[in-house]
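This report refers to the structure that appears directly beneath it.
Coming up: chain A.
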Amino acid sequence: MEFASLSLFNQAIILFAALALFMSFIMLAQARMMPLIFTFAWQGLLLTMVSVLVAIASGHPHLHISAAITFCLKVVVIPWLLYRLSAKLNMQYDAEAITHPTLLLLGGVALVIFSYHVSQSIVHLSGLATRNTIAVSMAIELLGMLLMIARKSAVAQVIGFMSMESGIFFAAVVSTYGMPLIVELGLAFDILVASILFGVFFFHLKDSFGSLNVGQFNRLSEANQPMPSPEAAEPAPGERS
Partner candidate 1 sequence: MSATIGTPLLLAYGAAVCTLLSGAVSLLAVRRHPDFLHFGSFLFLFCSGAGSIGAGGWTLLANLTVTDRFQLGLPWLDWHLRIDPLSGFFLVLLGTLVVAISLYGPSYTREFGRGKAAQPLPPLGVFTALFVLGMQMMLVADDALVFMIFWEMMSLCGYFLVVYQHQHAANRHAAFLYLLLAHVGALVILLSFGVLAAFGGGLTFDQMRAAKLSPLWATIAFGCAFAGFGTKSGMVPLHVWLPDAHPVAPSHISALMSGAMIKMGIYGIVRLSYDLIGNVRWEWGMVVLIVGTASSLLGVLYALMQHDLKRLLAYHSIENIGIILMGLGLSMIFIGSGHKMLGTLGLVAALYHTINHALFKGLLFLGAGAVLYRTHARDLDQMGGLIHRMPITAFLFLVGCVAISALPPFNGFVSEWLTFQTALQGPALKDGLLRTMIPIAAAMLALTGALAAACFVKAFGIAFLGQPRTRRVARAREVPVGMLAGMGLLALLCLLLGVLPTTMIEAMAPITQLLVHDALPSATAQGWLWLTPISPQVASYSAPFVLVAIILVFGLGRLILKRGAEPTRRADAWDCGFGHLTQRMQYTSTAFSQPIRRVFRGVWKVEEHIETLADAGSIPRVTSLHYSVHTHDWAWLKGYLPIGRTVLAAANRIGFIQTGNIHTYLKFSFVTLLTFLWIVS
Partner candidate 2 sequence: MDSQLIDWVLAAAQGLLFIAAAPLLAGWLQRVKCHLQNRGAPSVWQPYRNLSKLMGKRMVLAENASWLFRATPYIVFGATLLAAAVVPLVAVHLPTAAIADMIVLVAFFALARFFTALAGLDIGTAFGGMGASREMMVGALAEPAMLMAVFTLSMTANTTNLSVATEYLLHAGLVLRPSFLFALLALAMVAVAESSRVPVDNPATHLELTMLHEAMILEYGGRHLALIEWASQIKLMIYSVFIVDLYFPLGIATDFSAASLAIGVVAVTAKLMLLAVLLVVWETVLAKMRLFRVPQFLGFAFMLSLLGMLTHVVLETGI
C-alpha cells in the first residue's frame, strides 16, 4: 500500500508513532534527569494523540477513555511524580555518564530492525491501515527495556519501565483498537499503584544506600561468595587400619 494513498489520519498516526519511537531514542541518549522525564512525558503525549486519532478514525468510543487515561498517567501524573521525587531527593540536575552512547544507539537501531523482522509475519493480519506500527510498538517496548539495562539510576529505570508499558499500550491501540475497558481500567490502576510504589521505594533506597544508583545494590550477590564448606561437603570417610 502506498503511504501517500493513506488517509491523512492514518498518515498522522504513523507520524506520531515515528515520533514516539524517536522519543525512545532520545531517552536512550539523554543523560540528564529532567529532560529524561520530559521526554517521557512527550512520548506519552504522542501516544495519547495516536489514541485519539485512532478513536476518531475507527469510531471506537472507548478509545477516548483510554486516551484520557494515558494522558492522565503518562503525561501528567507519572512525570509529575517523578519530577517531584527527584526534586525532593535533590537530584533533578543529576546526569549520569552513559557508557558507550553510540553503541547504545546502534543497539537501539538494531532492535528496531529486529522488531520489524519479528512482526513482519503478523502485520498482514491486522485490519488496520496502520498495522506496521506494531513493529514500532514492539520497538518502543524493547527500547524501554534497553533503557533499563543501560541506566544506573533508579529513576531512569522506572522511566524505562513506564516506557515499556507505553509501548505495549501503543500496540494495543494500533493493533486492536485497545483492550476491553475493564482490562484497561485495571491496567491503569496497576500502573498508578506501581508508580506510587516506585516513589516510596526511592526514599527507601536513598535511606538504605545513600543513592539511587542501582548498580550499587549488590549486597545479595552470590557471584563472589565462597562455597560453604559444611561437614558433608568433601569428607574423607574415616577409614583407617
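Simple rule for what comes next: a contact is a pair of C-beta atoms (placed from the backbone, for glycine too) under 8 Å apart; a residue touches a chain by one contact, two chains touch by 3 or more; residues count from 1.
Selection criteria: all candidates are chains of the complex that A comes from, given by their letters.
On a predicted model such as this, the values are computed, not experimentally measured, just so you know.
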| request: Would you mind pointing out which option among 1 or 2 touches chain A in this complex? | output: 1
| request: Please give the residue numbers of chain A that touch candidate 1 in the complex, ascending. | output: 114, 117-118, 120-121, 142, 145-146, 148-150, 152, 157, 214-215, 217-225, 227, 231-241
